[in-house]
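What you see is the complex with one protein chain gone and the rest in place.
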Amino acid sequence: MFYREAGQYKTSYKADQAIFPIFQDRMAIVFYLLVAFVAIPYFGSDFFITSMMIPFLIFSLAAIGLNILVGYTGQISLGTGAFMGVGAYACYKMTSIFPDVNIIILIISSGIFSAAVGMIFGLPSLRIKGFYLVVTTLAAQFFLEWCFIRVPWLYNYNDSGAIEVPQREALGVIVTGASATPTTRYLIVLAIVVAMTWVASNIIHGRIGRSWMMIRDMDIAAELMGIRPLYAKLSAFAVSSFYCGVAGAMMVFFWLGAAEVESFDVNHSFLILFMVVIGGLGSLVGSFLGAAFIWILPVILRAIPDTIGLDINAATVEHINFMIIGGLIIFFLIVEPHGLARLWALAKQKLRVWPFPY
Amino acid sequence: MFKKLILGTAAVAMLSGAQMMSASAEDMHYVPSLSYRTGPFAGGGIPVANGFSDYMNMLNARDGGIGGVKIVVEECETGYNSQKGVECYESTKGKGALVYNPMSTGITLQLVPKAPVDEIPVLSMGYGLSATAIGEKFPWGFNYPTTYWNQLSSILKYIDSKGGIKGKKIGFIYLDVGYGKEPIPLLDKLATSMGFTTAKFPVGVKEMQSQSSHWLNVRKERPDWMIMWGWGAMNSTAIKEAAKIKYPLDHFIGNWWSGADADLRPVGEVGKGYVAANFSGIGTDFPALQDVLKHVVDAGKSQVKDKSLVGDVLYNRGLFNAVIVAEAIAAAQKATGKKAITGADMRVGLETFDLSAARLKELGLEGFAAPVKASCSDHEGAGSVFLQQWNGSAWEKISDAIAPMNDVVRPLLEEAADKYTADKPDWKTQSC
Amino acid sequence: MSARTAADIAVGEDLLHVDDISLSFGGVKAIQNISFNIVKGEIRAIIGPNGAGKTSMLNVINGFYHPQEGTITFLGEERRKMRPYRAASQGISRTFQNVALFTGMSTLDNIMAGRSLKMHRNFFWQMFRYGPALNEEIEHRRAVEEIIDFLEIEHIRKTPVGQLPYGLQKRVELGRALAAEPSLLLLDEPMAGMNLEEKEDMSRFVIDVNQQFGTTIALIEHDMGVVMDLADRIVVMDYGKKIADGMPKDVQSDQNVIDAYLGVAH
Partner (left out) sequence: MDLLFNIFVSPFIEMVTMPDFLLQVLWEGFVSGTLYALIALGFVLIFKASGVFNFAQGIMVVFAALTLVGFHAAGLPAYVSLVLALAVMGFLAWGVERVVLRHLVNQPDLILFMATIGLSYFLIGFGELIFGGEPKSMITEQLGLPTGSTTIEIFDGIVILQHLDIAAAAIAAILVAGLALFFSKTRIGRALRAVADDHQAALSVGISLNQIWAIVWFAAGIVALATGIMWGARSDVSFALQIVALKALPVLILGGFTSVPGAIIGGLIIGFGEKLFEVYWGGLLGGGVEGWFAYVIALIFLLFRPQGLFGEKIIERV
């Protein structure tokens, strides 16, 4: 009843071309932001912030990155984990070399390195399509993983081959390292994710985003309409890898605190792909929903047997979790290929016409 | 829906926060066990986790816990994955956790910097960051009874005792992750001082089960001895491949994570002669293990699939880990005079317990392991290792305890500790 | 670079001509030694039985296929082969035999997509959707709305095109091609599979485009009635060869054409 667009007339194309043309949607965004920026830091427990919100936001950003490639441009990639790694290692090297530069600037600029690497491995996409691309992105994944192990310069010749986050301050507040408070880290991650989501949304709704979708929907027609596949595909690879790189850098600097190569292995590529598929291909909201779902599901699954007093061991829960995720992937692909995002849209649609069925 | 999700999870989190408060009450020793019963390394993770929780359950059943307070072991599945490990840590630390046993070098690396902040000690028994042995630099990190570096020096001493090491070529095959790479600096250092050459063969996690080219390289390099830092499925594959190229297995020495029954049982007769290091007893011929069988396994309170798995190498390793934790809890109770202790008290316990030969006998574990004496500056105990050999169906102890080269290792550990703390301005140290 | 633009060419002069084009796939000869011209302002039809090579001919003109022999001259510039990007940027746009819309996007976005080449704001402005990028977006939205009005598809503006009926999809596709403001519009069977009413609508749009915007049109069509009414001049192809070229009434009475359609043995 309250979610109605009736009576909201657009008097300019500018208003109609806005990203959220409906008033209530704009209000909802403001509400979510208030919850995220004010309520959660104020009420959330440390565990909730560090183990749920921070990873959720970071994975959402990575999912947005992958969604740009898979959902918007139609190029499948299994190299997400490695691209995240490039961002993380780049950031680590930069802060070792320039310890005085603000770490947040370095986090953002580490995306440039992953974007460059992403473009190199995106080059084959000009000649090959579909799951042939899976192999080239797997090549990126395994080759980069090997580099993270075999190039000791990348981890400053650390004995155990791990990168350990040094303590850094920004504006006089400790933001990285074990002494940084969860709330500080959360707020920085949140600010970066919100800003980058806004930018992603702008790009997608503009000329460049349209050229990606043209390539996705009908690459030949797009080419005949003057879209150069080289530009469109490589820009998608670059932007996508940029997002993944920043997500990877944040993962190490604001969440894990230390990382080995296994934090960027192929399983992460799968995990992020699942978030995109379950959340909804070609949807930013879906990226958040998918990340929330995949990340929070196991936590809830673990809590259920406890709450109802069943004694199921941790391993069994983990196995069941795998089965459920696998099953859900198939379920969503069969029943709702547009993922949670579509369910979300349907719910909004129902709300719009409530109390009438349609 | 999104909103509901967020609010729902927020509610769950708040509730569990409330639970945490009540859970940290005075009636238990809460010890999280970051186990891995899934994933590629589950073969090693399962017996370790079983040994750990079975011993604690035995103490509960036989003695009513430690100092009259029951022990609660909560397992959290990590799958040997650092991210899940951190998540487990975050989800359990608020419940009054006394000590963390990460069971993985990768997870240890994540937890070492968090330990002083949350004031919960980390005990990585025979794995993890070797440098945490330096108590002055790492007040909250422990790796009793000994470190990888000590172990390597003991193994090299053994080789030296078998016909000299000078001028020999030592092959080092290792799992290509933090764990496997950890001993390399020492190996290189000792190569110059002891006068041997090295050849290194990294095995990536993905190649664990197809090592034929690594062993072709071994054949090409012709090392006189082989040392292995392997884990999980890598071990049995390596031993099979070694046998295939007819490498003399009695010149092939695994570290203490490469010498489990689970590794050698699939190899069987082919693996006869293979040598591995160990620091915890073999078999069930110890009163304490009989108690475990009686109070836990026979009572159906254990997760072991088969009774015969009790007493195997990794089961006993996990059990020994539990022994150290239990001793430290007891020591902490003694030192603070409190029955229920905190993580900070536990740290004191970990610096004061004394697992002497007499104490081991008292515990029903005579000869199970070398004595370990805790101290403020020495967080590893500098324990010795012994070597065991596979006879085709079981392990046999073939050497006495071999003391490590403390004089060489300690300065290196100190150097590594300095390097670790160098870029951490606020790192908390202590003076002993 | 091309010395001339479409505006430099007077109505009635050659806009495009192809000379001696031959195209083969492996051993199959799709087009053999075809030459014809398209003059500015006309509606040129290419007809012929199935498999005559008509679509291949359009593909050659806008550079999707590269002929083994022959040249293409567009705006006075002679080329061995066309590149799709050059063709599009010089003002050739087209529709497809099997609707090739961007099915995941709305009608509005599809037609906006047609204006891709006219939008230039760089990545930086795009990121913030502000200033020049937003102005550009809105300016093009205005142009797109004119096309939407022209084609009478206001009501489906925000519908994803995948959900539209076939006839409307064809219309959106025409709109998308028009959005590029082409100097040469290639239509590949714009009326295939339509009922009579839809065909009439579409014919009206084609004529309006030609007359209101002065757009030169080359179209492939099977419906002889439509072709004879619409086209100024007709090329007839059969088995990859040109068998006739001229005014509708001349072509209609050409013996070769009658044979081709009635299937006389070669």
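In order of appearance the chains are A, B and C, and numbering begins at 1 in each one.
Please note the rule applied: a residue touches a chain if its C-beta (ideal position, glycine included) is under 8 Å from a C-beta of that chain, and two chains touch if they have at least 3 such contacts.
Bear in mind that the values here come from a model prediction, so they are computed numbers and not experimental data.
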Legend entry - Residue of B:96, B:183, B:202 or B:311 in touch with the missing chain, whole complex considered: B:202
Legend entry - Hidden-chain contact residue, picked from the options B:33, B:237 or B:255: B:237
Inset, instruction - Check the options B:46, B:88, B:152 or B:310 and report the residue that touches the missing chain. - result: B:46
Legend entry - Interface with the undisplayed chain - residues on subunit A: 74, 76, 123-124, 127-128, 130-132, 134-136, 138-139, 142-143, 145-146, 149-150, 220-221, 224, 266, 270, 273-274, 277, 315-316, 318-330, 333-334, 337
Legend entry - Residues of subunit B (touch criterion as defined above) contacting the omitted chain: 37-40, 42-43, 45-46, 176, 200-213, 216-217, 219-220, 232-233, 236-237, 240, 244-246, 262, 265-268, 305
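To be clear about the criterion, only the chains that are shown with their structure count from here on.
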Inset, instruction - Sort the other chains by how far their Cα centres are from that of subunit B and give me the top one. - result: C
Inset, instruction - Let me have the rounded angstrom distance from the C-alpha centre of subunit A over to the C-alpha centre of subunit C, please. - result: 41
Legend entry - Between subunit B and subunit A, distance of the C-alpha-averaged centres to the nearest whole Å: 35
Inset, instruction - For subunit B, jot down the residues that touch at least 2 other chains. - result: none
Inset, instruction - Name, in rising order, each residue of subunit A that touches subunit B in their complex. - result: 28, 31-32, 35, 40, 43-48, 50-52, 55, 96, 99, 142, 146, 149, 159-162, 164-167, 174, 177-179, 255-263, 265, 267, 285, 288-289, 292-293, 296, 299-300, 303, 313-315, 317-319, 340, 343-344, 347
Legend entry - Residues of subunit C defined as touching subunit A within the complex: 62-64, 84-85, 87-89, 93-94, 96, 100-105, 109, 112-114, 116-117, 119, 121, 123, 126-129, 133-134, 136-138, 141-142, 145, 176, 180
Legend entry - subunit B to subunit A touching residues, read off their complex: 1-3, 5-6, 9-10, 12-14, 16-17, 20, 35, 37-38, 42, 75-77, 79, 81-83, 86-87, 90-91, 93-94, 105-106, 109-110, 113-114, 116-117, 129-130, 176-179, 181-182, 184-185, 202, 204-206, 303, 416, 420, 423-426
